[in-house]
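These notes are about the structure you will find just below.
All protein chains but one are shown at their positions in the complex.
Take a look at chain A:
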Amino acid sequence: MNKLLSTACLALGGTAVFLSVGVTTASADWPTKDVHLVVPYAPGGTTDVLSRRVADLLQDALGANVIVENRPGAGSTVGTGRLARGGRDADHTLLMASPGHTIGAAIYPDLPYDPVEDFVFIQNVIDIPNVMVVPTSSPYQSVEEFIEAAREENMAFSHSGVGSSIHMSGELFKTLTGSNMTAVPFAGSGAALPALLGGDVDVSFENMPTVYSHIQSGDLRALAVTSQERSPYLPDVPTLSEIGVDNLDQFVTTAWFGLIAHNSFPEEGYDAMQAALDEVMEREEFLDFAEQLGAEPGQVEGEAFKQFVIDDLARWQEVAEQAGIRQ
C-alpha cells in the first residue's frame, strides 16, 4: 500500500512540477508577482518565437519571471478572449497581439470582446513587412506589368490560411487594383512556398522572413514591399504606396506585433512596462533578432498604438466585406 501511495504521490508531484513555475524576484511596485505573457498561437510560429525572445529580455528588464502561455485557437481569438475576461491575474497578464487581433475582429462575428475598448495598448514591439514576390521564371518584372496582366487573365496567389496578413494583403491588392486574382490557401507559409517556387501560383504577399533568403538566392523576385518605407533589407525594392498606381498609395500594411493587456491593467504596470520595453528594444540582442527576421522595431506606443489598431481594424473590415470573408 505504501508503494501505491508513493507512486501516486510521485506522479502527482511530477505533474505539479510541470504546472508550477519559479519564484518572483521583483522589488518595485509592479510587478509584484510573475508576469504572464499570453501567446494566442501554438508554440513554434512567428508570434511564439518572437514572444519567447521578448519574454526572455523582459525578464531582465522587469526583474521578474515572465511566463509564456500558449492559448491557441480560432485565429487568435481564443487567447484574446481569455485575456478580455480579466480575472485574478489580469493585472500581471500581457498578450502579444498581431494582425490576427484586428483581422480576427474583422472576420469573426459576435466576438465575446471588443478588440479596442476591452484592452490597454502598451507598445508595438516589432513590424515585419510583407513582400510581393513572383517566381523568377515569371514574366512580370514590375508591379505595373503584373497589374496589366492580371486585368487580362486570372492570377493565383498563395497564402498561409484564411485571415492571415498574407491572405488579407492579397485581397487588399485585388480590391485596390481591380485585378483578377484567386486566393489559394495553404496550411502555413512552409507549405505555401513550394507552390510559389514551383510556379503553381503566380504571386504571393509573404512575410519578409519567409522569402528573404529565396529573394537573395534568386529563386523569387521581389516586386514590392508593403511597408510605409522601403525595407533596409531590400533597399532597391519599391513600396507599393510609392508605386501608387490604381489606389495603391493606400496600400500600407505590416505584420505588427505589440503588447496589450486587459483594461483593468494598473497604471504603474503600464509605466513599468513602457520603461522595460524601452530598455529591451535598445538591447543588441533584440536588434539582432529583429534583423534576422527582416523586421524593424515597432514605432508606436500608448494612444498612438491604440489609434493604429483602430485604423488597422477599419481597413480589414472593409477588405473582409469586399472579399466576402465573414465567418
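Observations, loosely collected:
The definition used in the following text is that contacts are C-beta pairs under 8 Å (C-beta built on N, C-alpha and C of every residue); 3 or more make two chains touch, one makes a residue touch a chain; residues count from 1.
As a working rule, contacts and distances are computed from a predicted model.
When the listed names "Tripartite tricarboxylate transporter permease", "NADH-quinone oxidoreductase subunit L", "Acyl-CoA dehydrogenase" or "Spore coat protein CotJC" are checked against UniProt, the chain not shown comes out as "Tripartite tricarboxylate transporter permease".
Of the candidate positions A:62, A:122, A:193 or A:281, contact with the unshown chain belongs to A:193.
Checked against the hidden chain, the listed residues A:30, A:289 or A:316 yield one contact partner: A:289. The chain not shown here touches chain A at positions 4, 7-8, 11-12, 15, 18, 42-45, 48-49, 52-53, 56, 69-75, 77-78, 81, 107, 110, 154, 156, 161-163, 182-188, 190-191, 193-195, 197-198, 200-201, 209, 212-214, 216-217, 285, 289, 292-293, 324-325, 327.
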